[in-house]
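Heads up, one of the protein chains got dropped from this complex, but the rest are sitting where they should.
Should a chain be cited, it is by its letter among A, B and C, assigned in written order, with residues numbered from 1 in that chain.
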Amino acid sequence: MSKGTVVLAYSGGLDTSCILVWLKEQGYDVIAYLANIGQDEDFDAARKKAERLGAKKVFIEDLRAEFVEEFIWPSVQASAIYEDRYLLGTSIARPCIARRQVQIAQKECAQFVSHGATGKVSVCAQCTCSLPESTVHVQVSRPVHLELAILGSEMGMAKHGIPVPVTPKAPWSMDANLMHISHAPSDLYLMTKNPEQSPNTPDMLEMEFKSGKPIKVSHVTDGTTKDTPLEIFLYLNEVGGKHGVGRIDIVENRFIGMKSRGIYETPGGTILHHAHLDIEAFTMDREVRRIKQGLGIKFSELLYNGFWYSPECEYVRHCIAKSQENVEGKVQLSVFKGNVNILGRESPKSLYNEELVSMDVQGEYNPCDASGFIRINAVRLREHHRLQGLNQ
Amino acid sequence: MSKGTVVLAYSGGLDTSCILVWLKEQGYDVIAYLANIGQDEDFDAARKKAERLGAKKVFIEDLRAEFVEEFIWPSVQASAIYEDRYLLGTSIARPCIARRQVQIAQKECAQFVSHGATGKVSVCAQCTCSLPESTVHVQVSRPVHLELAILGSEMGMAKHGIPVPVTPKAPWSMDANLMHISHAPSDLYLMTKNPEQSPNTPDMLEMEFKSGKPIKVSHVTDGTTKDTPLEIFLYLNEVGGKHGVGRIDIVENRFIGMKSRGIYETPGGTILHHAHLDIEAFTMDREVRRIKQGLGIKFSELLYNGFWYSPECEYVRHCIAKSQENVEGKVQLSVFKGNVNILGRESPKSLYNEELVSMDVQGEYNPCDASGFIRINAVRLREHHRLQGLNQ
Amino acid sequence: MSKGTVVLAYSGGLDTSCILVWLKEQGYDVIAYLANIGQDEDFDAARKKAERLGAKKVFIEDLRAEFVEEFIWPSVQASAIYEDRYLLGTSIARPCIARRQVQIAQKECAQFVSHGATGKVSVCAQCTCSLPESTVHVQVSRPVHLELAILGSEMGMAKHGIPVPVTPKAPWSMDANLMHISHAPSDLYLMTKNPEQSPNTPDMLEMEFKSGKPIKVSHVTDGTTKDTPLEIFLYLNEVGGKHGVGRIDIVENRFIGMKSRGIYETPGGTILHHAHLDIEAFTMDREVRRIKQGLGIKFSELLYNGFWYSPECEYVRHCIAKSQENVEGKVQLSVFKGNVNILGRESPKSLYNEELVSMDVQGEYNPCDASGFIRINAVRLREHHRLQGLNQ
Partner (left out) sequence: MSKGTVVLAYSGGLDTSCILVWLKEQGYDVIAYLANIGQDEDFDAARKKAERLGAKKVFIEDLRAEFVEEFIWPSVQASAIYEDRYLLGTSIARPCIARRQVQIAQKECAQFVSHGATGKVSVCAQCTCSLPESTVHVQVSRPVHLELAILGSEMGMAKHGIPVPVTPKAPWSMDANLMHISHAPSDLYLMTKNPEQSPNTPDMLEMEFKSGKPIKVSHVTDGTTKDTPLEIFLYLNEVGGKHGVGRIDIVENRFIGMKSRGIYETPGGTILHHAHLDIEAFTMDREVRRIKQGLGIKFSELLYNGFWYSPECEYVRHCIAKSQENVEGKVQLSVFKGNVNILGRESPKSLYNEELVSMDVQGEYNPCDASGFIRINAVRLREHHRLQGLNQ
């Protein structure tokens, strides 16, 4: 008799193949679920492999459009960046993948969800934590799967004639999606050209934003235009990749408390990060921006740590979205040899007032204003220095 | 009879020449003070001009070494950056210049200090606010100078036969120092090559840090080595400039509340910013880093707004310096076509533990740990979702 | 010929009477505006006085209900408190008063608004800064009024036979409204009994909240019930006042940079502050609360500094209101001898789960979870200590 049905996040690779077999052997019915989030994968081959290994059903789901609109766009609005450098390409994909997995579990009346993350805690934390509200009622998410998965990956291979790789497993694993590829140090870059070999002439783009989200990208000289989220993002990946944009090699702090080296390619995400920063600075009040900056840092930590579906992350996303209402306009930029150079910007909502900038010549405030402003500001400082003098 | 002595921050240019003349005409004795903070200037010619215009004394002070050690280094430690993009090259110079001006005023028993900032409030705020403690006792800093200066710059020119420029004054002014050059949109770049014309092969450098401060830079292939603050910084400017590093075109929020376009070149500062970020992430505890990140944002705002000598900025600098005690080690990087690419890092104080990273294979914590960790974390989230369910 | 019409915020007292006369003398038509925000005032007498002094029109506006609903309630939601102690009773009233003043100016086609704050910068900043968006178009708000007002208050008295007080003006002035009274040290308390003379038996109240706002208060024993904002607040003032609740004597930091002593009575506001803190802690997720706490501190600073109508304050109010959606339920409390004691709370939205609290006995997570949780948390700490050991 079946112990129940498991929806397994299946990659087509060795680990999750082992888990699939092992879960079956333990008496579970297994539904294989493979999310297409833009990785380079032979989905048909993966489907056949899963069926051959005994999956009762196989779901291959194209999540690319919702990945861009519902997960990448909010991260762009937030200027999400972890520890000042990492654009969170792996982290952004997880809640997108997990959400569909749970939806399938509900539809198929599965009691369990499972995935192949071998002890990679942050992955798991994500998975457990990120179940959307709706699913909790049907009790799908018993984390029982975790031990199964872990045992599976280590024991299953030999038992089932799945060839065990000769070299010990590296601490890195490649993780690829529409947003980025994460690498081992010795890997070949896949999304981006080496800037040393990239073209010697820049491409000029114009990015258009509304409510802090990209709504159009145009190539200034060849006239190419994209205006759906997925197309915009694919095109930015193409242009950024061609010019070697978005490679980084960093050491980052993982959730569970250790430092970890990460090598990432994020071409389109890098262009968007810079363009959005620019249009935001152009259209957002200075003090609102400061508050939003703090919320963006918080959002980035939550995203990195796997808390997308937490109440605090929902709250922060709401507040960030609110801040973006006037973030609207066009940014001109060039992409060249790994660089994204902002060339200009325009906006109907701009707070930039050229007349105001030059008002020191004959302006709306006069020298006496400036003097008073300074004098009042100085009251506190003078008191401080007076006291320091008295006490020396 | 003299109304007293004014120490005038003199640039050699039109504005401050007018102020000099005007101050004399108003009955003040004028001491001209010209700080060498690395700008491209004919200091001898400036001295002669000041003397010719009637300055009682002229002080030309080489502040470059203290500018690097006492002002740029703390900003590097802080990862000081304004609104995520501007490395604060103008702001960092001001407290350095103002400090010496006040010291001269004290030594020369001057009653006033003055400068040529025509209504540029932030400059003035800096000047008034940034007087070091010691000087307040002798009451040097009456902001009376401000009105004088402002009136001077607008009225003085015609009266004294100093030729008035035909075109109305641009809202931009070029500001140059060791750290950066700030530009008008139509200016020629001076410190950096255009990446399109820069060399086709990268230069590889190794930066060495101790307590978060650069202590050595070496060129990996040609063996050049620099190990004093000023030499290090000049060399980084040279290499960065050669490869077109550190150009930005931004809109920033000024202290007085308007948006302003800024075009900056900061070659050496940009290299240092990236190298320091890397060695800091490699050696600093994650949670200390988060706290320090917040303090660095605060420091950047204070610096931008002219509050270097405020009690809060002194406090923040102390706390940031404390955080840097273990920020020590070497960073390898390449500089190429506007990019600073981190290649690797090493440190005796590293918290990076390669064994730990791979511990999911056979590690110090076991799958059960991970599972427990996740389950405990999930308690709060499950409660939240339970409640959401109840209330739907 | 008239220089235009000024809407003068008129208190009926000496200062604003002088300003009224002086403004007329300068050639302005004056509309006197007196806001009823709950202060103890003979409004009829004030009207007559203003008319006698030459006001073209007199507006006496009862703003009490909107003061409670639109200004006090958001402050309660924010747990607004300045420097950990001051409940901001003066600050909350200003944007309420200023808004109506500007509305009257628009309706009456006045070109100016004026008020009697003699150099009290924070008051003025409030007034100038707090003009709602709509009014800027008709250019009502030239701060010209400020100098008028200031000159008026100092010069006007003698000229017009208004008796000048013999004693020099105290640095304190009493400021009273529905929310609080601010005092000079030697004043008699007006809203609250001395706890030493207050009743020897407590009153028990039950406060009901929805979306973080009070919607009902009931006296547990005598059955009194109030359920409109103004009535609720008046009743809490009555009960709090009877028991000596809400007296403080503090030194606070003023916006312009000096320290200032403040003595305040805020009976109803103090009860609400405690009751709201309690229901909020009971119903809000821990991590959302942390974020909201930071926003509340920001809100308090903005409010204190007169920036209610700034973009950042609008933004923060929106975010805080969002956080309050589930802050709903009843709090039981006793009021006695200056104390507000929380006795209990209940809520349909509570995240408090008594079973969960005792789950260590036979709970949803088991000892192994706890152990794993601790072990994972300890990874970072052990690495830190390992390094410290290596470097000693």
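In this section, contacts are C-beta pairs under 8 Å (C-beta built on N, C-alpha and C of every residue); 3 or more make two chains touch, one makes a residue touch a chain.
Remember, predicted model here, so these are calculated numbers, not experimental data.
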Option touching the unshown chain, where C:Tyr33, C:Phe209, C:Tyr235 or C:Phe336 are the choices
C:Phe336
Tell me which residue among B:Ile263, B:Val327, B:Val340 or B:Leu381 touches the hidden chain in the full complex.
B:Leu381
Tell me which stretches of chain A touch the chain missing from the display.
285-287, 326, 348-351, 353, 356, 364-365, 368-373, 375-377, 379-380, 383-384, 387, 390-391
Contacts of chain B with the missing chain: which residues?
121, 256-258, 285, 287-288, 290-292, 294-295, 298, 310-312, 315-316, 318-319, 322-323, 376-381, 383
Residue ranges of chain C at the interface with the undisplayed chain:
79, 83-85, 118-121, 124-125, 128-129, 131, 133, 136-137, 143, 146-147, 150-151, 168-171, 195-196, 200-202, 247-253, 256-261, 277-278, 281-282, 286, 289-290, 293, 297, 301, 307, 309-311, 336-339, 341-345, 350-354, 356-358, 360-361, 363, 365, 367-368, 370-371, 373-375, 377-378, 380-382, 384-386, 388-389
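By definition in this document, only the chains that are shown with their structure count from here on.
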Inter-centroid spacing, chain B versus chain A (mean Cα positions, whole Å)
31
Give the residues of chain A touching no fewer than two other chains, as numbers and ranges.
121, 256-259, 290, 310-311, 377-378, 380-381
